[in-house]
Each structure stands twice: as C-alpha cells, then as structure tokens.
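Here the complex is missing one protein chain, while the rest keep their positions.
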Amino acid sequence: MTTEAVVPGVGELAARIEDGASLAIPPDYSNVPLAATAALIRRNARDLNLVAVPTSGLQTDLLIGAGCVASLEAAAVSLGEFGPAPRFTDAIRRGVLAMKDSTCPAIHAALQAGEKGVPFMPLRGVLGSDLIGRRPDWRVIDNPFGENDPILLLPALRPDVALFHARRADRAGNVWLGQRRELVIMAHAARRTLVSVEEIVDDDFLADEVIAAGTLPALYVEAIALAPGGAQPLGLEGVYEADRARLVDYAEMARSADGFARWLDHFLATKAAVA
Amino acid sequence: MTTEAVVPGVGELAARIEDGASLAIPPDYSNVPLAATAALIRRNARDLNLVAVPTSGLQTDLLIGAGCVASLEAAAVSLGEFGPAPRFTDAIRRGVLAMKDSTCPAIHAALQAGEKGVPFMPLRGVLGSDLIGRRPDWRVIDNPFGENDPILLLPALRPDVALFHARRADRAGNVWLGQRRELVIMAHAARRTLVSVEEIVDDDFLADEVIAAGTLPALYVEAIALAPGGAQPLGLEGVYEADRARLVDYAEMARSADGFARWLDHFLATKAAVA
Amino acid sequence: MSACRTDELCVAVLARLIGDASHVAVGNASPIPGMAALLAQSGSGGRVRVSMLNSRRHNAFTDGGRELFDCAGQGRIDVFFLGGGEIDGEANLNLVSVGDPERPEVRFPGSFGSAYLYFTVPRVILFREEHSPRVLVPKVSFVSAPGTSPDNVYRPGGPAALLTGKALFSFNKNKKQFRLESVHPGETVDTVRQATGFEFDTADEVTNTPGPDPETLDLIRGPVAREIGEAYPQYAARFVRI
Partner (left out) sequence: MSACRTDELCVAVLARLIGDASHVAVGNASPIPGMAALLAQSGSGGRVRVSMLNSRRHNAFTDGGRELFDCAGQGRIDVFFLGGGEIDGEANLNLVSVGDPERPEVRFPGSFGSAYLYFTVPRVILFREEHSPRVLVPKVSFVSAPGTSPDNVYRPGGPAALLTGKALFSFNKNKKQFRLESVHPGETVDTVRQATGFEFDTADEVTNTPGPDPETLDLIRGPVAREIGEAYPQYAARFVRI
C-alpha cells in the first residue's frame, strides 16, 4: 500500500528488537541478516531468545560472543565446512547459555503451529531421544486416533520478531523469497517481521503472478531496510558468494575470546562503513 | 529426470483412478480438470470418494450426476454466482450421497497433516458446530498445553489420488502452479498425483529460480496428460475465461435429470472431439 | 441523506461498521461487502488493508487457499463478513441444510469457512440482504457456526452486527441477543419485527439507518463500483452511475 515499511537502515531494524525478545533467524545457507546483526551488537542488545530456523551458524555465534543471547532453541549450531561454532561451544561448555536442543522438523512444525494459530503440532519420530527429557515444554500423548500409539506434541512457536535478509523488496514492502519458504512460515508465525534487503525496486511484486508466487506479502512485514551486502561475509544465493577467507579466519580466531573480539571489531567497523 | 510421466491423454489419467478411490479435487476457481472429469465419466468410474479442497462446483456436480460418486467431503458445493449445484442438491435431498460436511480450514489442515505424515492436526474454532456431531472421525480433546481448553483434532487426509489441471508442465514432469499452493499441499498429501495441462514445454522449471518458486516438482507427479482447454467451460487464470453461457445453461438444465443428461452428452461429445 | 437504493445503503453501512479496522477480509460471492471494504479503504486514505478472495488486485495472499484462515488464526484479520441460509436470534448460522440432515428439505452449499472464521476474526459482520422469517429464524435447523461459546472455548472472535435489507442490529454476546439499532428507509420497528422470525432487543431509540452522504454515494457509484468490477464484473454494471 504505502512505503511506510521502508526505514532508514539496519540500525532502525535493530532498534525495533527489544532486549529480551524472542528472535527467529534463518539457517546459515539462507538469507542471514548479518548487517542487522552487527547493528544489534552495536546497540548492545541483551537477553535475546534466539530461535534458529532450524539451525544457525555465524549469526548465532556472533550474538553469543557479543553477549546478546540469553537462550537459544536450535536443531544445530555450526559453521558447516568451517567447523564448530566456537563461541556457541564455549558458552555451552561453560554452562552460560540456556540451550533448548531440538530437531529440524520439530522447529518447522512448531512454527507451522504458530502460523496456523493452533497451540501445538504433532510430530512423528523423536520418541526415545534424550531431547525430550530436556524439553519440559514438549508433551508425549497417546494418539487419540490410534491405540497404544505415543506421539510427540510441540507447543506452537510464535517468536516476537523474525529477522532475515532478502534480495529484493518492492516499495510496498513485498519481499521476494523464492523457494526459501521457511522464511515465509517464519514471518507468518512471528508477531513482527523485519527484513534487510539488497535492493528496493519500483515493480509491484504482486502484479506479476510469477514473481508473486515467491513473494512474502507486505501484510506480514513491519519494516524493511536497505542493506547491500547485508549477508556478508556469508553468501546470498544468486547475488554473492561467501567470503571463505574471512570465515576461515573466524573459525580460527573465535576459538579465543580475544581473537573473537578482534574479528568482531573488524566486522563491526566494516558493517558501519557501509551502513 | 525422464519423460515417463507424460501419458497420451486424459483417458490414461482416468484409467489410473480406480473405482472406489479417494480423489482430491480443486475448488471451482482454481485449475479444475474437466477434460479428465469427462474421461472419468466416459470410463464409467464408480464409487469415488471425493475430497473437495476445500469446496467444489461443476466438477463434483457432474460426477454426482453421472453416478460416479459414493461419498463427498467438502466445505461447500455450489456453482457460485450461477447458483446451487443441482445434482449435488438433489442427491443430498434424496439421501443417496454419503456427505461429510466440513469447513474450509479443516480440509486444508487435514491435508497438511497428510503432507507432514502426522496422524492428525488440531484446529481452533468449530466447537459447538453441528458439523462435529456428524463427523465421527473427528475428535475433541482437552488441549494438553492448556487447562479446560477443548480443541478439535482432524484425522490426516491422504487421498489415493490428487487430480487437477494446470497451465504448464515441463518434460521432466515439473508442474508450474504459481500461487495455487493448495494444489501443492494436495499433491504432497495424496499418494499419487495426476495432472492435465494446457501445454508441455521444453524448459526445465527447476533451473530458473523464479519459476521454480511456483513449481510442484516431478517427484510428486505420477502422470501428466496434455489437454488444451482442459478446464473449460470453467476458466483457467491467465489463459481463458469461463464460458458463462454454458454455465448458465448448466445451472438451468441440470435442475432435472433429463436436462442434466442432455448437457452432459454435449459436454462429453465436446471433450471427446478435442481429446 | 441522498436518495439511494438499499444495496447502496448497505455498502455505506457496512463501510461504517468496518470503521478503522487495519485489515478487512472478504470471502467469495460477497460483492456488497467487497464494495464496503473498498469504500472503507478509500475513506481511510488507503490505510485499511482489503483482502478480497474474488479479486486479484485486492488480494495480497500468495500462499494458497489456507492463507486466509491461517492469517485469521494469527490474529491478523480484524473484520470478516458472514451470511447464512438461516440466522437465528442467538446469531447461530446455518449454511448446511433445513430438516433432517440425512434427507433435508433444503440443502445449502455448505459451511465454507464460517465454523472457523466466526471464532477467530474479532469482528464478524453478518450480512444478508433478504430479511424474512425464512432466513431470520427462531432456531437454526443446523448450526454451521454458533453465535456464542462457553467461556472456556478459545474464541477471540464473534458476531458484531447483523445488517439486512431492512435494518441494522448489534449483537450482545452476554445476553446472546440481537438489538435493533436502526431501520432502513420505509421500515419501522413493527415492519422489522414482522419480518423477523426471532426475538430481539430494541435500542432505547431506534433511529433511521443513515444513508451515505452525497460524496460517499458518488464514491459508491463511481470509483468503488468500477473497482469492484475487477472481481465481480456482473455487479459493477448494477452500481456504476457516474
């Protein structure tokens, strides 16, 4: 409808994420909002409750290392081919991070429950996993349609905020996501959605039925900020490749708190320069 | 992968739908496979258990009038602006159709349960509706995450076959559906999916990320048949408009069994001519 | 008040009932609610978001048939319109059948999304132009969607008002009763009572339903009628006058 959704920059996105908010974030291979993450660290965000959809990597490791995170729900956290996520691993080993270990389809299903406005979603599998004993918020019931057939129920996830980076938005606030439909569900399930984008274009994404098929309507989007290179040093499919050298550096440097601080300083400086 | 999915015509689709099968079909505004429906009637299909996703109109009325239907699950059946569905209404009033009245989101949710391979899906609302008393397959339980909080559970729908018409398929069997994602869920939930299309093209829909975002992968598609005009006399978005005169005729003629038979004869003859 | 037809009056009244909702959704086969939504949007300077299922232009949904319902479940739809083959005095809606459901005397198309949206959309406006004892019955023969629910039932939504071709009622969910608020031109409390199969409360002062002012009527007959033509071509002709 209007261009009210467009805000000046990722700083404005970060300002809209309150301390203590539950924050849904994408997996490392998809639309990671690292410019907005730098802004969150710069504004000294605290006590965030991260929900990785369904895994995370550099973004979560940065936020943990910078002291922004109170709790984390994830099916996994790692830097993928670059190795373990050092600040995550360190925080877990020191017992300073409230970790809610999950499994990928459980996070997807719980977000779908949030999307549908139902209080829970059933999921097959998982029974007998030690994950269940550490998730007092999960329930196992006997399938009401079966007999002696236990099944896991997951409470709906409705994160306060979904935050991700995308290639393109139009001026009405519609965001093209293509096949990255986990981000669509994330936005539907979250109460508010904030998006950084590579570019804001004049087309109306909903007017073209082919584009519309991969578009998250503005209806779900509270604010959009322009952030070219907003996923770097991670890659953004179809736009830029990951900066492998910087990621190798991270995996190495972040093994110590000092090394992490040095990498982070450089990262914040780089992001500040382009913001 | 291969072009094995492409079969000679809608007759071959109809041959793959066994008598007694449960058959998921789209709403009247979206991709109605009327050429394939004519083929089903021509092959004298019997005892079909229709699942309208979530409503239906002309297609269901034709199949009922031609004696192909044993039962029907639907949130509504009507010819929309053209009035009530006469053969449906007649069959209900004579008590010869096993009707499972539902509500739109219940059918969507039950198909999502089928899509996810879970035995049921919860749904808010509906409590206190007389629909529930007539659906012994539905259950009301107390929300395990709440207290004194009744909630409806719907058993998963996994139709034997999903049948619909689409604009385009590629030679690998990928089908472009755009925003008609109820058809994607229908295909995921059904054990087998049969599709008639306006055209089969040489492109690879999965190679183009913008097209891919609206594409049902061949993985879910058992057979595709070319059927230009395959939704007529209903319309197909972006391709042709509904033939309003023929629909007005139908609404009028089908009020009697004789009139229905005359309209049907003409319809079958027309469809045979182009098949 | 300008002289206007009943359907034009209904468009104006429904638009007032939409008020400053941020998101109003309109189901299929609902041209008058659709026009009302467009009128409300126009009056709000575009701030009211309209999702009209029959429309391509006024329909931002991209996720298939379930999106309307999921969106309502998320609490993102403020106003929706429902009707019914029968509506009773407790705001129960019947969209299924009259008589024994196994061999009904009358069969309606079916419940559509009513059994869900009546619970999940905060303000559901009931609209049925026919105002007769056949439609407005003492007790519906089949409850597609109940007007009220026990306190322990999750129900953020429910009926806010009932508009017919003769009158406007509000609904009091504690009393489970409609209250006659205003009668349309040519009607009185008595003619409305005669045409209504259920008991209802009456406002202390039942007014005449105010019609659209000349500017609003121009909007209805001009841009709004032309705009609805995209979704309901057969309806536009009925309204366009300027």
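Order as written gives the chain letters A, B and C; numbering starts at 1 within each chain.
Assume a contact is a pair of C-beta atoms (placed from the backbone, for glycine too) under 8 Å apart; a residue touches a chain by one contact, two chains touch by 3 or more.
Keep in mind that what you see is a predicted model, and the values were worked out from it rather than measured.
Student: Looking at the whole complex, which visible chains does the left-out chain touch?
Tutor: A, B
Student: Looking at the whole complex, which of B:Ala21, B:Val118 or B:Leu226 touches the chain that is not displayed?
Tutor: B:Val118
Student: Which listed residue (A:Ala21, A:Leu63, A:Ala85 or A:Ala166) would be found touching the missing chain in the intact complex?
Tutor: A:Ala85
Student: Which of these, A:Ala74, A:Val175 or A:Val221, touches the one chain of the complex that we don't see?
Tutor: The one listed residue touching the chain not shown is A:Ala74.
Student: Looking at the full complex, which residue from A:His108, A:His165, A:Arg246 or A:Lys271 touches the chain that isn't shown here?
Tutor: A:His108
Student: With the missing chain put back, which residues of subunit A would touch it? List them for me.
Tutor: Missing-chain contacts on subunit A: residues 27, 29-30, 53-55, 74-78, 80-81, 84-85, 88-89, 92-95, 101-106, 108-109, 112, 123-131, 134, 148-151, 179-185.
Student: For review purposes, identify every residue of subunit B that touches the missing chain, sorted by number.
Tutor: Residues in contact with the chain left out: 1-2, 114-118, 174, 184, 188-189, 206, 212-213, 215-220.
Convention: only the chains that are shown with their structure count from here on.
Student: Name the chain whose C-alpha centroid is farthest from the C-alpha centroid of subunit A.
Tutor: Between subunit A and every other chain, the largest centroid distance is to C.
Student: For subunit A and subunit C, what's the span in angstrom between their mean Cα positions?
Tutor: That gives a centre separation of 40 Å.
Student: Using mean C-alpha positions as chain centres, tell me how far subunit A is from subunit B in Å, no decimals.
Tutor: It comes to 36 Å between the two C-alpha centres.
Student: Return the distance between the CA-based centres of subunit B and subunit C, expressed in whole Å.
Tutor: Here the centre of subunit C sits 29 Å away from the centre of subunit B.
Student: For subunit C, what residues touch not just one other chain but two or more?
Tutor: If we look for residues of subunit C contacting two or more partner chains, we find 61-63, 69-70, 73, 120.
Student: Which positions in subunit A are in touch with at least two other chains?
Tutor: 116-118, 212-213, in rising order.
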